[in-house]
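If you scroll down you'll find the structure; I have some questions about it.
All protein chains but one are shown in place.
Naming follows writing order (A and B), and every chain is counted from residue 1.
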Amino acid sequence: MAATAKGAPARGARLSLRPRKTRAANLAFYIVRRILWMIPVVLFVISITFVLMHLAPGSPWDRTGGRPLSKAVIDDLNVKYGLDKPLWNQFLLYVWNVAHFDFGLSYQYQNQTAAHVLLESWPATLTIGALAFVLIVPLGVALGVIAALRQNSVIDYIAVGFSTFGASVPNFVIGILLIIVFSVEAYHLTGGSLFLPTGGFAVDEHLILPVITLSVLPVAYIARMARSSTLDVLRQDYVRTAWAKGLRERLVVLRHIVKNSLIPVVSTLGSIFALMVTGSVIVETVFAIPGIGRSFVVAVSSRDYPMILATTILFSVVIAVANLIIDLLYTVIDPRVRLG
Amino acid sequence: MAAAVTDRVQEIDWENPEQVGLWKDAWQRFRRNPIAVLGLALVAVIVLAAIGARVVFAFHLPILRDYLQQDPANADLGLFSPGHILGSDELGRDILSRMLYGAGISLTIGVLTQCIYLVIGAAVGLTAGYCGGRLDNLLMRFVDVWYAFPDLLFLLVVVSVFGASLFTIFVAIGMIYWVDLARLIRGQVLSIKEKEYVEGARAAGSSPLKIILRHLAPNALGPVIVAVTFGIPRAIFLEATLSFLGAGIVPPTPSWGVMIQQGYESIFSHPMEVTLPAVSIAITMLSFTFIGDGLRDSLDPRMRR
Partner (left out) sequence: MDGTRGTLKSLPITAVLSITALLAAACGSTNTSSNGGMAPNAQQILRTNSATEPNSFDPGQMTYDYENLIGRNVFETLLKPKPDLTDVEGAAASSYDVSSDGLTYTFHLRPNARWSDGQPLRAQDFLYGYQRLLDPSLAAGYVDPFFDTTIAGGANYGNIDPKNTAAVQSFIQGLGLSAPDDHTFVIKLAQPAGYFKWVAALSAGAPIRKDLVGSRYTSWASNPAGIVSNGMFKISEEVPKDHVTLVPNPYYWGPKPHIQKWNDYFIADANQAFSKYQTGELDALQVPLGTQDAVNADPKLKSQQHRYLSLGIFYLTPNLQVSPFNNVHVREAIAHAIDRDTLVNSVAKGQYVARQTYIPQGMIGYTPSLGSAQNYDPAKGKAALQASGLPTSAYDKIKLLTRATSTNQLINQYLLNQINLNLGVHWTLDVVDSKTVTDRIRKGNFQIYGPDGWGADYPDEQDFFDVYTTGACHGLNWGCPNNKTYDDIVGKGDAALKQSDRQRYYDQAAKMMEDQYWVAFLYNRYDVTLVKPYVQGITSTAIDESNYLPGDFNTNSIYIATH
């Protein structure tokens, strides 16, 4: 009974009796396999993106406004950037370069490499993403667990209400409404604005609105998940018994509850992460933040192929790495899970 | 001996699996959930309003102003203005009419994307689960890889390639999320495959495929319905996002996303023009989510008495 109260069932005990060398070797093998697996994924992503982009009519030199370029200049530009070569040639060349971490020159920002542009945009996206991520896990889990512990009370309804709302309302709607309230209306009332969206990047109170907007959806998802998994845990007999026994027992079992509710939450962190990556595209557009998401939207409309490809690859790799880390984390948290 | 077994086997009603009372029971539980009922009611109102509006527009009935009719001299009227109960936009078009028309577009996209999503997801999931082995492996790997592709990015690129017609958008949206359904159905098929009655049916000479399909329906239908119900607001959201980013439905067709994008430009001058469609999208998505939650709770076998 005591062993199960600690949450480690028999099977877990058996795993820990395995010789450590084999376990470490397993782990290493697993990591290597996963990393190797990223290569075909990246290749697939590149191929699809490459094909799609070149299917799109309009070359990078077609001006969207302002003075059109003369044909002579366009021909020369195509030569300069290697666009006069046949497509398959360009594709192979591109893959070869990527293998050497060369993502080519951006077409929009002449003479800057795509990698360089990404590096410049990276801090903004990373800061907001990291802030949001650090916020959402404790907030979401706390919200879900508390709601489950106080099921059917006012707190539960509020929490469920908030998380349903957050999961349903589009993030750009939230962003726009926040802007209206804190900038537009505040301007009418006071002549100034509160929490202006940031222009030019700095870590200051201007980040509050974008971080909130980015966090709402993931917090909602996590809260819902934490709540239902906590409810499941609470249903178990030993937990009910311990809970009934009184405050001291409750504290002991609370740790167990939280830990067990975390497990399914961690398993979805991968898709939460992917959600935030795409969410950043919208948040950056609404709040005009010079990050990677926004530069991607601009790159697509400008047919800046190197930027588009580089950003897509970056996103895919980041998501794949995040998934790997989360899977590893998952095995640490839940010893019942086997790698593979 | 064999004949007797066969007779015995044939007596058992394979056609009608056990959970006959599932739907009735689910409906009872659903009805008792006030939030779910609220969601259902809201959706019903929206659907009726959208259909009604289309009828009015089609027959040019004088109940609503034409959603395309411009009147620049009376542009940007506020709420409760004479002749325009929700005001008018920058070209003097009636906002109420545009909102109702947009409701139709959102709903259409929401529902039609699910059809694509169902077809592809079911096909892949069924094939993977039923065939198993190498094909299953390959398909699941493909699913994993497809998952790695960031969805909004894929959408943006596809729409810029193929143009932003209604058709392209819902094919593109449907093509992204079928992976969830495929996994779901595959899981169901796999678990059914191992059940005794399939073995029994095979022994009796029935095609296991037919049995699987028969048993798949009630088992999987619940989760599939829930998935589809949650898929509708997700599709609506994606269309609105695309239009907001300028890559979606093209004007003058007034989808809610287009209205938000247009209204966003004059957010300082006339905030209501962006607020109204934004709130409408929120309410629609919320309602479907309420329904989805309610359905999931009521179809959940663990919670049955």
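Keep this in mind: a residue touches a chain if its C-beta (ideal position, glycine included) is under 8 Å from a C-beta of that chain, and two chains touch if they have at least 3 such contacts.
Please read these numbers as outputs of a predicted model, since none were measured by experiment.
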item: From A:Asn26, A:Gln90 or A:Gln108, residue that would touch the chain that is not displayed; value: A:Gln108
item: Of A:Ser183, A:Ser215, A:Thr230 or A:Ser316, the one touching the omitted chain in the full complex; value: A:Ser183
item: Footprint left on chain A by the chain that the document does not show; value: 56-60, 62-73, 75-77, 79-80, 108-112, 120-121, 179, 183, 187, 191-193, 196-197, 199-201, 287-288, 290, 301-303
item: Touch list for chain B against the chain that is not drawn; value: 68, 70, 72-73, 75-76, 90-92, 160, 163, 246-247, 250-252, 261-262, 264-270
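We take it that only the chains that are shown with their structure count from here on.
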item: Chain centre separation (chain A, chain B; CA means) in Å; value: 24
item: Footprint of chain B on chain A - complex, ascending; value: 40-41, 44-45, 48-49, 52-53, 55-56, 164-165, 167-170, 172-173, 176-177, 179-180, 184-185, 187, 274, 277-278, 281-282, 285, 296-297, 300-301, 308, 311-312, 315-316, 319-320
item: Residues on chain B engaged by chain A in the complex (per definition of touch); value: 144-145, 148-154, 156-158, 160-162, 233, 237, 240-241, 244-247, 260, 264, 267-268, 271, 274-275, 278-279, 281-282, 285-286, 288-290, 293
